[in-house]
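A protein chain is absent from this complex, but the other protein chains hold their places.
Here the chain labels run A and B in written order, and each chain numbers its own residues starting at 1.
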Amino acid sequence: MYYKNPKYRIFYFINSIFLIFISLLCIFPLIHILAVSFSSGAAASANLVSLWPVHFTWDAYQKTLGDNHFLLSIWNSSVRVGLGVTLGMMVTLLTAYPLSKIGAREMKGRVWMTWYFVFPMLFSGGLIPFYILVQKLGLINSIWVLILPGLAGTWNIILLINFLRALPRELEEASLVDGAGHFRTLISIYVPLSMPAIATLSLFVAVGHWNSWFDGLIFLSDKAKWPLSTLLQTLIVMPDPTKLQNNMDPRILENFSQQTVKAAQIFIGSLPILAVYPFLQRYFVKGIVIGAVKE
Amino acid sequence: MENQPLIEQQKVIRQPKTHFKWGKNIALYVMLIPGIVLTLIFSYLPMGGLVIAFQDYKPWLGMLKSNWVQWDHFAMMFLRDDSVQIIWNTLIISSAKLTAGLIIPIVFSLLLNEVRQLFFKKTVQTLVYLPHFLSWVILGGILTDLLSSSGLINSWVEKLNHGKPILFLADGDWFRIIVVISDIWKEFGFATIVFLAALAGVNPSLYEAAEVDGAGRWKQTLNITLPAIAPIIVVVGTLSLGNILNAGFDQIFNLYNPLVYSKGDIIDTFVYRTGIISGGFSFATAVGMFKSVIGFILIALAYWSSGKFANYRIF
Partner (left out) sequence: MLDRPKKSLMVLLILILSFSVFTACSKETNSNNAGQNSSPEASKAPEAVTEDNFSKGKFDPPVTITTSGCTNSAYVFKNGETLENNVHTKWAKDRLGIDIKYNWVTADDQCSTKIRLALSSGERLPDVMRMHDQNLINDLIEADKLMDITSAFDQYASEELKAIYNQDPSYWYGAARDGKKYGIPILNFSLQNDPLMWVRQDWLEQLNLQAPTTFDELEVVMDAFIEANLGNVKKPVGMAVGIKNGYATWMSDASWIFGGYGVIPGYWNKWNGASELQYGSIRPEAKEALAKMNEWYNKGYISPDAGLSDESKASELFTNGSSGFIFGPMWMAGWPMRDVLQQNNPDAKYKAYPVPSGPSGKSGLHGSPIPDGALMISKDFKHIDALILYLNTLAAGAIAKDGEFMYGWHEDYDYTMIDGKPSYNGDDVPGGQVYPEKYFLMQAPLDPYHELNLMKKIANNEPIDSPRDQVTAENIKTDEAARIRYETDLMAEAQKDRGLHNLYTGAATKTLLEKGEALKKIEGETFSEIIYGKAPIDNFDSFVKKWSDLGGVQLTSEVNDWYKSVGGK
């Protein structure tokens, strides 16, 4: 086998060292941020923290977790991700499947229909008409405003088209000749075969939903409906200190410096979605799917 | 078929489409309905709002009653002393990001693909994907610290540079380099995922056959792995062309300053500063439209030429 070759072994060794080095490069800033999040506000404001907390404290986490709407917002975020991923992947699969057919089963007008989906990736009317639309549809302050607009994401559709095309076409032929319809073929042949792609795209959709905060701020008037990222975003908006009147007591500015809260926010906000990734990784195991089917 | 690279499968040998029968294939059209309807409502309907690019839009007058100013906003964008400079800056930064942002994740996913210890592989994969979750507000602060005159990087630089620090973020050329490198650093791990998924789909029997033929790992990579993931590379590359005039607002906004305007001011930061003063939606819409048109032309060109010259359909 190739990996017994001495040259390859040298490569393998260097490669491993290189990957370790790159990984370290990627987590160094995170360690710094973690240290800041556990430091006192004063130490963080004076930029005294490097890779270890200065004056260790949980304050930043307490402040964030202590918000009345915190648990509610986690629930909102979970609902958002759950609905967004499930419905989103359904629409993406349904759209990509017909558009992926080329050759004998290519549908009429396929190219035009694909461009129909590509066009909006580039052109958008902007915030104003979108807001007017959302308002006319009565979606202001409804969770659906966070979900419906993104269900047919162009990038995901196009990517899935390419993944589906890479699957051996003989399987589909066999299924269709056996009398199964397209829906059945999609569900029983294509979905199991393209799990790596589906896992990947689900991850992208989930991360996108989890991280986006702006739509929540603009379209959800009620704080109790905000997802976590939106709530966290408002916790780190700095007040303008030149506008703080009645600051007779200097202590009113105490909540002003938010470096530690900003840092804590990264971990509070990202941990749940980070935890999803390792679970999805098992779908990336090399060649497992196709290999099994080919037998 | 087995030994043919997968990209060949996707080539459409122009053949008569006589095989297409309506019958049960109607289902294909039915499947498209949800996507088409959602896109119509949430993407195409609001596109009517693009008219404000040609108006002096006032929110209380709406799109019907606001004054028409024809191409004034476009003129404002293009008839400045620094228009060329701004567009050029944008192009340089974004094309460097697009190129490196495509190549590096591919190389990295190939290197990672060689790793056989699953635990090591998964750990590396997870760690490099973390920076994607940091916002530029935070990263901008960290970078400014690292690169400041008394920062970590300069404590090394000074040893080599006769005790003089390099002001990375106050120097235009360095600024561009920092912007590109830090963007790649942040996003390459996340971008790798898609290629790893593609690699997971490569048929192992192809490697077995190559092994029998006595091909080494390098040859296998060139002849099997790369062609197998080529469709994904091509489509990711093509779609990213749509962003040719988006050089990354959040990042540059958090890092730039007047000293690097000449090399680092991009279209989006310029639009932002204009918006602060005039608060106008129209100008931003006009500029956005210009960027979209350019992006659209590039994608269309890529699609058309790959069909024409390689007989290959990207999507």
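One rule holds for everything that comes next: contacts are C-beta pairs under 8 Å (C-beta built on N, C-alpha and C of every residue); 3 or more make two chains touch, one makes a residue touch a chain.
On a predicted model such as this, the values are computed, not experimentally measured, just so you know.
Visitor: Pick out which of A:Ile132, A:Leu176, A:Val191 or A:Val276 touches the chain that's been left out of the picture.
Guide: Of the listed residues, the one touching the omitted chain is A:Ile132.
Visitor: So one chain is hidden, and I want to know which residue out of A:Ser23, A:Thr154, A:Gln233 or A:Gln281 touches that hidden chain in the complete assembly.
Guide: A:Gln233
Visitor: Suppose we count only contacts with the excluded chain; which residues of subunit B make the list?
Guide: Here the touching residues of subunit B are 44-51, 58-60, 62-64, 76, 80-82, 141, 144, 148-150, 155, 165, 167, 169-170, 257-259, 261-262, 265, 270, 273-274, 276-281, 304.
Visitor: Spell out the interface residues on subunit A facing the chain that's missing from view.
Guide: 40-43, 45-48, 63, 68-69, 119, 127-129, 131-132, 135-136, 214, 217-218, 221-223, 233-258, 261
What we mean here is this: only the chains that are shown with their structure count from here on.
Visitor: With chain centres taken as the means of their Cα atoms, state the distance from subunit A to subunit B in Å.
Guide: 16
Visitor: If you look only at subunit B, which of its residues touch subunit A in the complex?
Guide: Checking each residue of subunit B against subunit A gives 1, 6, 9-10, 12, 15, 17, 19-20, 24-25, 27-29, 31-32, 34-36, 38-39, 41-50, 52, 57, 59, 63, 108, 111-116, 118, 120, 122-135, 137-139, 142, 145, 185, 189, 193-194, 196-205, 211, 216-217, 220, 228, 231-232, 235-236, 239, 242, 281, 284-285, 288-289, 292, 295-296, 299, 313, 315.
Visitor: Can you tell me which positions in subunit A touch subunit B when the two form their complex?
Guide: Going by the criterion above, the answer is residues 1-3, 5, 8, 11-12, 15-16, 18-20, 22-23, 25-27, 29-30, 32-33, 47, 90-92, 94-95, 97-99, 101-108, 111, 113-114, 116-130, 132-133, 137, 148-149, 151-152, 155, 157-159, 161-163, 165-169, 176, 181-183, 186, 194, 196-197, 199-200, 203-204, 207, 211, 262-263, 266, 270, 273-274, 277-278, 281, 283-291, 294.
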